[in-house]
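For reference, the structure is listed below as structure tokens.
Yeah, one chain of the complex is gone here, protein chain that is, but the others are all in their spots.
Naming follows writing order (A, B and C), and every chain is counted from residue 1.
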């Protein structure tokens, strides 16, 4: 059964050193309040998986020294440009980047979702993405004739972590059309979710709501976090990205000192508020 | 763009001899009014694919002589027992059965959905299902050591055909949690849909509805058909299966004469009503 | 039937529930009232810790990703127990859900293998369930293997047969020797009556007890809460076994 926890710190305690963690992109549901609590805990050596890319929250975790591996198709702050801490870490050689292409991440997660050892996909052959991934293999399509195809092993994160609009007390989480969150939850061993609101009733009872709901079966632990995606927005709600803040982040995070000041002001300094 | 047609016959005209057709199970959305129109057209040599099984509508098509191949994990009338025309046709050797197991059908459709040449799956090894499917192959898991795994080629039906509760004039079709219908529509070259009601507005505009909606992008042609799943019910509506009628079908279809009488009464004889 | 007023179905439900206690998630296929009731009994005794998914039920279905989700969920290792049957089941625990005779021109044809060709491999506790225990159903060698009871050592197989329960007895599974072992006989049956009605070889220990009856507390739970719950899914069964009409 889904554990209902009452503090972000209790949820953050489940994010342990070295965990492989599936992260949604900025336009899906980012559990930013939770990530701030994780940073305050001083977690290390995370292996982030962008599904299929990540942005602000991953850059924040990288800057805070929590990340060892970034496996992703891209890291970007969108209109605010390059992710500065990611860029600095790559140039310094202080994180390992496993570059991917979006559908390869989806293919790996879908293999895990299906309980299959791998998925095959077209594309990739002749790219340096493939050349640098010794965990992917080129095999022969058994239904073709001299037809190479790329095998992507099942990608089973230790954790899927995201923020959503609402959940009920059975642990069911409504995600609407953001189905990548469902694939993440199916593929991961455990799933941690923060939501704007825990509602009464059963989200699986109404067929309309059920169509966009991840069953509690897949949700390990859940906490309420108002505006938990801030400074990102949240789809299908009134919460829009705080572009002013993100621009400020992009600016401050350009230097190590600026990033340290950002952390002090908005992460370690926010503890009391969250 | 989705073609909005005003008669079932116009939709039925798109079901051509020899087509491979993905069918939902009885508890999903069966386009039975459309199938009656198809039978009246006298279509031949259909290759039915149960997703992952089929029931009444497939049995009806088999009995009416429209079917050459039944590729499915099962054919059943549920609590009304064996599907009599399927059973008779198999025993007479008048149809080809390609026995499957449910997740193999899903795996083939998902490969088609992904544009991948095949999916791999666990299970099946040592079964007569596999032994009798020369279109499936056992390959080595390249990430394992002497680890055989079954490769299921992409299953790309010519048509996906189903009935749903509602659609809008953009061709968007609401299917709720019946996601197998979405996979079918993604995997198939063309998709024909009947709906209880064509509604005003845009089903993709409301995030709650959008989560259970197949975009018109995948819907080739669409017609309204009130109680179009009769004698089956329709999920997420008030339409429940007409068990009395299904029992009558199961009884009448036990013999060829009885089935002929059923066809005359409920299919060819229903033309004016539909 | 012996055993005072306890019915066979109640013994079966009780016996099966004993194999489900402590599990996280039990899935039950369509048209399976006895396994369904057993799973609901295990859930009731777990205080809700055991999750039960009953396919074909609106009330007890926790899936929202279409027809594939049950199989995905099993493949993820999230389903601990499932039930399978067979028109034929043989002494190697092979099951046949397809046909009798040559599959291309069969003497009898059944619906088909459904998900057995996958679930039998990946669900740790597959409980075989067959309410007709005769030499016609429990055979030396099935005519069609929908799913084999056992696999070669290099075949990925976290799952497989855990036990077989029939209307006459309960068999354990000896995985090392790939044989059934008679565990207990239901009231009214004997070691000899089982031998007479079974078409395959199996092991018989020196002592074969009678299948235990549910105690009074379990019977009360079964006839009360479980009967009500199962009536939502299988009203006919609930009426026949528990005398319960589904509330309107």
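As a working rule, a residue touches a chain if its C-beta (ideal position, glycine included) is under 8 Å from a C-beta of that chain, and two chains touch if they have at least 3 such contacts.
All values derive from a computational prediction rather than experimental measurement.
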For the chain not depicted, the shown chains it touches: A, B
Taking the full complex into account, find the residue in A:18, A:148 or A:201 that is in contact with the omitted chain. A:148
In the whole complex, not just what's shown, which of B:12, B:211 or B:252 touches the removed chain? B:211
Touching the left-out chain: which of A:7, A:127 or A:255? A:127
Quick one: say which of A:11, A:39, A:62 or A:104 touches the chain that got left out. A:104
Residues of subunit A (touch criterion as defined above) contacting the omitted chain: 25, 27-28, 51-53, 72-76, 78-79, 82-83, 86-87, 90-91, 93, 97, 99-104, 106, 110, 121-132, 146-149, 177-183
What subunit B residues would touch the chain not displayed? 1, 112-117, 182, 186-187, 204, 210-211, 213-218
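Basically, only the chains that are shown with their structure count from here on.
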According to the touch definition, list the chains common to the neighbour sets of subunit B and subunit C. A
By C-alpha centroids, what is the most central chain here? B
Could you put a whole-Å number on the gap between the CA centroids of subunit B and subunit C? 29
Distance from the CA centroid of subunit A to that of subunit B, rounded to the nearest Å? 36
Taking each chain's mean CA coordinate, subunit A and subunit C are separated, in whole Å, by 40
Two or more other chains touching the same residue: where does that happen in subunit C? 63-65, 68, 71-72, 75, 122, 156
Where does subunit B touch two or more other chains at once, residue-wise? 103, 110, 121-122, 147, 149, 177
